[in-house]
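Only a single protein chain was left out; the remaining protein chains are all shown in position.
Let's turn to subunit A:
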Amino acid sequence: MQNEEQLTCRIEDLANCCGGVDDDIMQKQSTEYQSASPILLEKIKVLGDKYVAIRRTRGDGNCFFRSFMFSYLEHILETQDGAEVDRIKLNVEECRKTLQSLGYVDFTFEDFFALFLEQLDDVLQGNENSISHEELLNRSRDQSVSDYVVMFFRFVTTGEIRKRSQFFEPFIFGLTNTTVEQFCKSSVEPMGEESDHMHITALSDALGVPIRVVYLDRSSCDAGVVSVNHHDFVPAPGNPPSATSASSESINPFITLLYRPGHYDILYPNYGTWNTCVYVVGWVDGTSFMLLSLTCIYYGMQTIKEVRVMEAVKINLNHEETQGCKAKALASSVFVLYIVINVQMLLNCEWGPKCRLPESFRQSSVPI
């Protein structure tokens, strides 16, 4: 019981911007973590370092698709990435053709496609139907929008799995002992059917959107170091994709979901921490750089990930004229760094070019 409370509290720490919590989810959590293991508690702590918040989604079996929907549309709303919208629209058209060739009657899916495309256009600002972040939240909670988009993703997923049935067949047979078609009819197309690896792979491939899933489970880690596993679903380039889920270093998914057995939520990475760089202005040489590094270690293990030294101010150690400046340079460099670090600590590490935490997040207690 004590464990339980502690854990809820820690999860709340992780989601400290989330506001109130849905009763249902609280209950779910307490049963989910009834026997919270030390590993799990440790993992939650690790998660807290890397992510600033979670956004909860309804636990109705559509959580993966709903999380994906919100996360993707929110990304477009924030970045206003018109090129990405154009790109995904091409994929959507491709999915439409796939469904037609599989014998799906147009009217069964066209409404769902139209509604998703409408959301895409609406999150781009500058036209009369443009929507705010708050409106996006409202729509995500409104079943007459949200469910249609979820169903759109289910169509996309089923189309992709059936189109590449040869690829998916062994996995499906191994997992459920059914045919690809039966699997799609019973586990993809009906609303409320939960998603797993196969659904995510198919959706990511079909739409060409990489997805990171962070796993919060009880599996322990090697060498006694607790880390939280994640898997990146990276759509393979080329059409049709030949291999999937091959982790690639160069691709950094902008959609991050937290998986706890049976449920997906949205995670917000702590970009402020990870992308912080410190620009050191001043004279730098071997000795002072070492001192700088030590200072970094002392003050900012958590906050400083990278120190950039301005090339322009590097000096030649053996140059006679500069010898006199060395002491001054060293002192000023350390001082600058000291200030930078302190400012960052004051700002609670949320300082950085890509740190995002929408305002509305703070008031949002209702899961999407």
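Assume a residue touches a chain if its C-beta (ideal position, glycine included) is under 8 Å from a C-beta of that chain, and two chains touch if they have at least 3 such contacts; residues count from 1.
As a convention for this text, contacts and distances are computed from a predicted model.
Hidden from the displayed complex is a chain whose UniProt protein name, among "Trafficking protein particle complex subunit", "E2 ubiquitin-conjugating enzyme", "SAGA-associated factor 11" or "Exosome complex component MTR3", is "E2 ubiquitin-conjugating enzyme". Shown as candidates are A:111, A:134 or A:196; the residue that touches the absent chain is A:111. The hidden chain makes contact, of the residues A:116, A:155, A:168 or A:233, with A:155. As for the chain not pictured, it touches subunit A at residues 104-105, 107-109, 111-112, 144, 147, 151, 154-155, 158, 185-186, 189-192.
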